[in-house]
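Apart from one protein chain that is not included, each protein chain of the complex appears where it belongs.
Moving on, here comes chain A:
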Amino acid sequence: MAGGAPGGASKSEIYKGNGPKLLLPAWLFIGVFLVMPVAIMAIYSFLTKEFRGGVIWEFTLAAYDQFFLDRGLFGDEPPSIEWTYIGIFWRSIWQAGLATVLCLLIGFPTAWFIATRDVKARSVWLFLITVPYWVNLLIRTVSMKFLIRDTGPLNEFLLALGVIDTPLALVNTNFAVQLGLFYSYLPFMVLPIYAAVERYDFSMSEAAADLYASSWATLRLVILPVVKPGIVAGCILVFVPSLGAFLAPDLLGGAKTFMIGSLIEEQFKGAAGNWPFGAAASMILLTIVMGVLLVHARAQTKGER
């Protein structure tokens, strides 16, 4: 290679043959913080539960059996499909999906608004977006509960206006959980879309208009495809944590709004815990998430071609 590094040796000479050595820190990091925890969970999901939490080193499929199959109260009936946990998963996916769509509908215009301000105003708006996140999520979720409870400011306000006669029962509903998820994860939608829109070259919109595209056609054919990576990143960043969230469903929801996050949390917390079952539920959740990401990655590479 022409034009070597200042030391005389070119870059490629320094790197030659040392690739594996130089990658070691990265591999170590991934190994310790990603592969090992997941591997431990995967192994635990096949172990036998101990009565007061923890595991016994005997391999069994009991956790998965419990998740998918109903064998009656004493475990001696012919197996049928157990709908309880599948139902919880389905409700979680539905809630997380809805939260993602809501975040997108509110987050895209918000991000667009911020990205089209002048540079100084942008940093102020971005700062305002992140301000609530200096407060712990638990505190914010509890505050949300105070806000919407029967005697909370929202109901008081509506009662005072005369819009309603009796307080709206908002706490312990799907609506409350949805509100909590939406509120918790909205910035994760706004920030990646903001980054994409900020890089967007607005002369492309002018070019589209110049080439006879209406505003709607410009949005559909030029703007959305170009900022799509930001939208996809935002959707993943909202959907995935929403799916595993347990604070919002715990604090704002009730028994009828139980979500995966709470289910898993319960298995590891307290004496009633069942570690292998919690691990199995985690692995199933992980499989679903990986499946969604894989489908997306497939679609992406197909689009590139």
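What we mean here is this: a contact is a pair of C-beta atoms (placed from the backbone, for glycine too) under 8 Å apart; a residue touches a chain by one contact, two chains touch by 3 or more; residues count from 1.
Basically, contacts and distances are computed from a predicted model.
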item: Omitted chain (choose from "Spermidine/putrescine transport system ATP-binding protein", "3-methyl-2-oxobutanoate dehydrogenase subunit VorB", "Vitamin K-dependent gamma-carboxylase" or "Cytochrome ubiquinol oxidase subunit I") - UniProt protein name; value: "Spermidine/putrescine transport system ATP-binding protein"
item: Of A:M144, A:L191, A:A208 or A:M259, the one touching the omitted chain in the full complex; value: A:A208
item: Residue, one of A:A196, A:V222 or A:L247, that touches the chain absent here; value: A:V222
item: For chain A, residues in touch with the removed chain; value: 201, 203-204, 206-214, 217, 221-222, 225-226, 228
